[in-house]
Structures are given as structure tokens and as C-alpha cells.
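Structure, as C-alpha cells:
Of the protein chains in this complex, all but one are displayed in their positions.
Then we have subunit A:
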Amino acid sequence: MNRLYKSILFNWLKLSLVILSFLSMPMTSFANGKILATPGVIQIEGSGGGGLVPWAQLAGYATEDEIALSGFCTQANVKDFQLTSCGAQLNLYDRVEISFAKQNFDVDPLSLTLSQNIIGVKLRLYGDLLYSTWPQISLGIQHKSLGTPDIAYALGAEDDTGTDIYLAASKLHLGLLAGYNVLWNISTRYTQANEMGLLGFGGPGDESTLQAEVSVAVLLNKHLAVGTEYRMKPDNLGLEESNWKDVFVAWFPNKYVTVTLAYLDLGTIAAIPDQTGWYLSLSGSY
């Protein structure tokens, strides 16, 4: 228990430092051309998105003439597990997003930590979330390398690296719901990852690997969005791997910093049921 509090405190110190450094930045930027909140936040694998789902928008506020650099740290605590994910994103001209994330996953029942690195590339193929007639469409990959593969192999996984490929479509409808803006994103992901890759890739139950992921959000005002997400996942290891759900509120005080709080329902992880809990994420963009 003491260890848990120490890790929470340490992470909070890190997050506080990040938030302070972003808040104290001069209010000039080489990339703030997008409208507030429209890029969304950073998802747990390091891509621009919601909390769990990668979206078609690229991270940061860069328009076609600009470059944006973003960073994030996310802490997700459910009953028997804790995930910390931190990383950075480069947005080149609202066309390409290059991302990196490092995930540490504490498994309380075994008192051990699994970790993996994720390199992502996302390409905007068509459109603009806000202005185009049809939704914005992007194609992305997330290449994952599990640094701690022993548990994964013991559970029957076939590989310690894997590459997810996803196609995402997103659209913001101005004033759709009684004058409030509504944003949705649908992603289709080809994946062999078990629990995102933390339990390796592939396995004895390897079958259908195309998964759907959906997010919907409503902007209550310029600075505040509430929404929900649903992410389907394969069950290659036969451990009743669950689909993931969350309800979130995201706060955009300015274009430099974003805070997201979510309630998570991750279902069964590694055959341990009822993994619900909280998610807190901080991201900054420049």
C-alpha cells in the first residue's frame, strides 16, 4: 500500500512539473492554428485521440503550415493493475503524426511491472474534422515492443512485438445537439495484441483480428468536453479478455495544456474480473 502511495505521489510530482512548465510558457507558439479542443487529447498508446481510442485528428494544434510538439502522461488505476503511459508526439503540417509512448503496467497480484514501447505513425488521408463535408480520415500504425515478455510467453502468446494498423474517421458537428457541438470517431484496428501488447501478441485462440473502436463527445463549452468510448479487443489467450469502456471529461483551459479524467471499465484482465477504476491524463502542446 505504501508503495502505491509513493508511486502516485511521484507521478503527481512529475505531472505537476509538466503542467507548471506548460502554464509558464510564453503565450506565443509556432503551432496554434487549430481551434481550441479540436485535436482532442492523447490516448494511452501515445497517438492523438481520446483516452483509449486513436482518432483521425493528429496531436497538437498544427495547421498545414505548422509543426506541433506534444507530450503526455497518463495514469490509469483499476482494482488490481496500474498503468502509467508517457510519451511525445510530433505533428508535421497536419499531415503526419509521429509518436512515442512508454507504458509501465503494475500487476499487483504478482508484484511485478510489465513494460512496452510503442512507436506510432499516423497519416491524415482526407478532410478536416471541423470543415470538410465528409469526416476526416487517417491511417495509422502502432509498432509495439514488449520489454518484459516472460509472462506473455507463459500465458501462451506467440510474439513479443506486434504492429497494429488502424483506419480512423472523425467529425465534429457544429451545434448538432440543441446548439452544442458533437464529435464522434470510429476506428477499425487490425491487431494481434493481448491487452494492448502488455501480454504479448497472438496466441492459441488467434482468430478474428479486426476490432472496432468508437468515441462520442459533446462540448459543454469551449473548454470542457464530456464523452464516452468503447474499444473492442481480441481474446487470443483465452483469458476472457474484455472490451474496454470509459466515460470521460476533458478540460482545455488553453491550447497548451489539457487535463482528462475518466472512469474506466476494463472488465477482465488476465482472468481477474471487475477491473474498474480511474484514469487521469495530462497533455501539453506547443
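Please note the rule applied: a residue touches a chain if its C-beta (ideal position, glycine included) is under 8 Å from a C-beta of that chain, and two chains touch if they have at least 3 such contacts; residues count from 1.
As a convention for this text, contacts and distances are computed from a predicted model.
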item: Among "Oxidoreductase", "Iron transporter FeoB", "Cobalt transport protein CbiN" or "Group 1 truncated hemoglobin", UniProt-listed name of the chain not shown; value: "Group 1 truncated hemoglobin"
item: Of A:181, A:194 or A:211, the residue in touch with the unshown chain; value: A:181
item: Which residue of A:184, A:251 or A:286 touches the chain not shown here; value: A:251
item: Contact residue for the chain not shown (choose from A:130, A:165 or A:232); value: A:130
item: Touching residue (missing chain; options A:119, A:232, A:259 or A:272); value: A:259
item: Contact footprint on subunit A, counting only the chain that is left out; value: 8-9, 12, 33-36, 63-66, 77, 94, 130-131, 174-175, 178-181, 221-224, 251, 253, 259, 261, 278, 280
